[in-house]
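With one protein chain held back, the other chains of the complex are shown just where they sit.
Let's turn to chain A:
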Amino acid sequence: MFYTSSNHIRRCLTREVIRLVVVSAVLSNCVAYAQKLPIPQNLPNNLQIHGFASQSWLKSTDNNNVFGKSSSDSGSFDFRELGLNASMRPKPNLQFSAQMLSRTAGKGSPGNIRLDYGFIDYAFLSEENSKMGIRLGRMKNPLGFYNDTRDVPFTRPSILLPQSIYFDRVRKVAIAADGVHLYGEYRFDHGVLSFQGGPVRPLVRGAEAEVALLGQGVPGHLDPDISYIGRISYELDEGRLRFAFSGTDLNINYDPASGDPLRAGSIRFTPLIFSAQYNAERWSFTSEYALRHFEYKNFGIAALNQDFFGESYYLQGVYRITPEWEAIARYDVLYTDSNDRSGKKWAAATGGDPHRRYAKDITVGLRWNVTPEFMLRAEYHRVHGTGWLSTLDNPNSGDLSPNWNLFSILGSYRF
């Protein structure tokens, strides 16, 4: 069984490597051509336009699917990220920014184009050592080190972010929100202290959030309630050491359909994330720890009314072999309920499989910066547990194997 799947992987891998090399050769020609074109500089109002496009291929073992049918013989190409943003700074203290995003990632993200962020940023105080301002509109949620730019492969440490903290199956709830942020920073001699946050309305409409938070086949819908989000960070020596503490108080209400067995319940999700990073010339070490409190209330069904803490952490090392080549290793752990780490209590109560409640993922990967604009990546995951696998891509929990492997390749272009 293992040998056949590894043979499959090898055959598919050869095919995909050839395909990626051809695609990258074509792309880098396009890039070379694009660089010869007169790119407009000094646009009015300091207008800047940037974007990115990426395509991945994923191949997993057993029946465990990540972003489409990745466990099929041919793997899955169902992971594509396209983004285009524009920013304008008509005055030094005033900026308008917006980004459109299309993300295809299995059944949860069908690739529709949507507004990723769009806001006005006004700095009402700006001095040599301090700054303070306000942002109005749809902002990326300031959570951990990576959430703000999680869909941009160049800003991620790996093809898949550590799933214990940056869940891809509940990303819409975490990714952005509409509201007001206050932000500020103070620059000391040896570091910068900064904060941002405020009241927001989370984005919870759609099947992805409903299935992730309530399970499949729920007739009603989720409605956002007033929520709060914020991050405080301290960067020593211009980022040699980075620390951050972020959290949110996310409130979501359930709007039952007529004849719904569920009542008008509410979900309160309050994750706290502690982040630390050390950056040397060749090494970067990163670790994040999250304590996630879930409270389900007034759903009228005892099994759904729950109150528990989830726990997640990862340790990650990146080594820059040359400016073009980078290697990464990471150990990532998720416990859905920290009082039931093996999932046995949950399995006894619900009849589910205990491995749906945890995941331990060892990842190794390589990044190759072919040009400053074009990057190729390959990575391998050895996972024990299925805690972060999407229910939409894996509708039959019984088919899942608790021990599985995932291999992935990504090509990404930016400008």
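Note that in this section contacts are C-beta pairs under 8 Å (C-beta built on N, C-alpha and C of every residue); 3 or more make two chains touch, one makes a residue touch a chain; residues count from 1.
Here is the rule we go by: contacts and distances are computed from a predicted model.
Enquirer: Which choice in "PBP domain-containing protein", "AMP-dependent synthetase and ligase", "Assimilatory nitrite reductase (NAD(P)H) large subunit" or "NADH-quinone oxidoreductase subunit N" gives the name that UniProt lists for the one chain left out?
Expert: The record for the missing subunit names the protein "PBP domain-containing protein".
Enquirer: May I ask which residue of A:N64, A:S97, A:N251 or A:T363 touches the chain that does not appear here?
Expert: Checking the options A:N64, A:S97, A:N251 or A:T363, the one contacting the hidden chain is A:S97.
Enquirer: Pick out which of A:N112, A:S126 or A:N339 touches the chain that's been left out of the picture.
Expert: The one listed residue touching the chain not shown is A:S126.
Enquirer: What residue numbers in chain A mark contact with the hidden partner chain?
Expert: Where chain A meets the chain not shown: residues 41-42, 46, 48, 50, 52, 83, 85, 87, 89, 91-93, 95, 97-99, 117-119, 121, 123, 126, 128-129, 131, 135, 139-140, 148-149, 152, 154-155, 183, 185, 187-189, 192, 237-240, 279, 281-282, 320, 322-323, 372.
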